[in-house]
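Next up is a structure, given as structure tokens.
Every protein chain but one is kept in place in this view of the complex.
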């Protein structure tokens, strides 16, 4: 931490700061400056609260230096984390672009299998589908639950695609683990620490979506909850942040800037969900291409062949044809940007 | 819903919209206008997704009208909800201003009792204290758990003050209910729907804090999850929203505008937490006074007599003396603004 | 500036940083730490760009310390600035609460005089009224211009109230100075540096509204443009910031937290405009009271006796009766909170 004294502080005020640092069992280094004296604090165990020092007389500002995460950072691990699925046939975080596709919600076996086959044919490597749906209103469709999980498992059987689905409640961990290949933590649960700890204790990859108002620092600290429990297979997924820009269609702004920032700070794979991030069909393909051009390790896209019948989020789903067209564009971009599809 | 057609739309496009409305089992009313034709949609059961219509050719915009909540709204209940505690001695939502005070976290029996007595003496009517603490980093103090709950119960015994404490996990519902008088749902769990449903099934008042990026609409829809399960005793608590304004001290902006807005739209009591909302001791008293002047039914304030020893959030706690001074100011404001303390 | 090295940086990387600091004509102080080495930079003239150092290999973060303002800060001047008007009869920034009131726009001589007399009678000390109106759409009413300024001057004559009005264009400086007592810089022009410099060259008090997305730091730096040109009489006015909360009524969130923050960092008077900040009549009085309870030196309120005829912002204006009621409440709060009205 760096403590900056006010111009014109007294000697007594500086002594007060030094003794507060000592009280916090840390070491103070006084740095005289032209305008302001500063006090650098080192040797503390655990993060210090800046506010402990800012309230002292004569202090202008205290600036923290340590992160809330360690295992998630590049400093803990230089090499990119690559998560392996389906016996190594699908790898997330390496040089292959991973495309996850499927319906927003599992609605029926027929619907899910039909769409799963279409996305598999077009080149998706992982199937998505919600069995437990987090909905703003208690009166909206809440998902099929266990029946939905079983349908996902049979779609995996039919297509060979591993399956990702959301978990909402620590009490359903066993049942979701029985059927899913990747556990998704949704944006609304990014800081549901009880749930994070629970998925940290199993050996299943976890996809951690970014909270609507989470900074990159907080997102990595949430990943740290999972890593710290012993599960190293965490992938991150940007899905839009809350800003002043919004509409009845979508209340979030897809933040592609997160892609290069996460790649710099963390070794964990970073994916992008342009479907929930934009909420609008005609923005999905442009933003999917943009996510890949920005360097994402993968994208997750909603596909539905009868969007007008969808029980949730139909209007943001791509048709199978539009999805196949997008896959063609991404495949062509691969050699230019250095990835395979 | 109101669907606005583009200027110069064709007859066929309008017919397409009308047939889509019919497909959604609703009734369309065409409204010719000088610049734009509009189509009003009525008779739908459940909310319609605006995006179903916005993708149709010739449509400029679709504007939703229904809310995501019913029971939480003024339309469901004109009279203010008043929540009664301690056999009616404490009432939240009526003409009495309710002050909740105590340490951020329960750290020890000695600390909690000492502070509980101080705040009771100064006029607090409810004791706060965290036994399970949600922390951004897994390496920060996570609370005493069950031991903390027992300490709170003995502080209640010693002071007569009912107790509010946070619940993080649906699996600890029974144990928290055994010791607490009010269950607090924290900002990070505002849309943890598994937890909301669970607290909706018990007969304990719930304090639902506003999520960092929740609109008033979403907040009331979250309250609806609790109300819809049968628990009518929900109070709301504003604690700051995430905006571009932030600092190492506090990453939220206390939104006092929420007070008059909630009072207009909902019958549920609205409280304000200026301690977490500002994160800084010297802003707590000004913003507490401001919350009361804006019409809040109550405030929740952190008090600690040895903030430099506090295991969490010490720097935002008021001293017992500053708290007593604040209580005096609020008492004096009562007759002017029409409340009792 | 404080430069924090990555864990495991090399000696060569550290040497690179030291030589970059030297290149920037500043002095480097190496501070060894348990986890991270830091380099404190002192002796620089003018602010250093953090990004100069963050791009160097081995650097984790560079943290700036200097402010973008000097004259506006408490460090330059401990005592509060008090701005004197009307031969000292009105003082802004001292222990008297200053209430500014009047119509949003000057619409006619009759309307302005009528309202001016009503607000004077109720206790307003300064009259507001827009002659040049900044409007989002070019098709909205743009103000009466020079005719409006003359009406304001005659309202001053009739009531004795000094007058504040907005200036939009540096080319109208002379004419606005001829008629107004306080020059208002609106939120949209907070960083219109050409205009700021111009009003810095005259001897008229300036009211600088906060930009919709301005941090406190940027706001004070904008005030610095005026102060640096030689005009010491700057008052600040909070009028709402842009957040994810918004509606067709008001696209800003009144940020009362700015009041205690500005009072800590700056000696300039801080006022609040709850009319534009909330955009809604029934929120004006609660937020006006809250602003005063938070410690504002004054408030600016729109009053209109025939809001349905108002050419701009009628729906956010208080009636003269509601304004008088508010003044009564503020007067009663004075002795409790230590101000006179």
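So that you can tell them apart, the chains are marked A, B and C in the order they are listed, and the count of residues begins at 1 in each.
FYI, a residue touches a chain if its C-beta (ideal position, glycine included) is under 8 Å from a C-beta of that chain, and two chains touch if they have at least 3 such contacts.
The shown structure was predicted, so the numbers you read here are calculated from the model rather than taken from an experiment.
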Only these shown chains touch the missing one, namely A, B, C
Of the candidates A:30, A:293, A:322 or A:341, the residue in contact with the absent chain is A:293
Missing-chain contact, candidates A:18, A:261 or A:341, resolves to A:261
Omitted-chain footprint on subunit C covers residues 20, 23, 46-47, 49-52, 54-55, 62-64, 68-70, 134-140, 168-171, 188-189, 191-194, 211-213, 215, 218, 221-222, 224-225, 228, 242, 248-249, 251, 279-282, 308, 313-316
Note that subunit B touches the absent chain at residues 2, 4, 6-8, 29, 31-36, 38, 40, 42-45, 60-61, 63, 65-66, 74-75, 242-244, 246, 251
The missing chain sits against subunit A at residues 213, 215-216, 241-245, 253-257, 259-261, 264, 278, 282-283, 286-287, 289-295, 329, 332-333, 336-337
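Operating definition for what follows: only the chains that are shown with their structure count from here on.
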Chain with Cα centroid nearest the overall Cα mean is chain B
In terms of mean CA position, the chain most removed from subunit C is A
Turning subunit A onto subunit C by a C-alpha fit takes a rotation, in degrees to the nearest 5, of 180
Distance between the CA centroids of subunit B and subunit C (whole Å) is 30
In whole angstrom, the CA-centroid distance of subunit A from subunit C equals 38
Residue numbers in subunit B touching two or more further chains are 213, 215, 242, 282
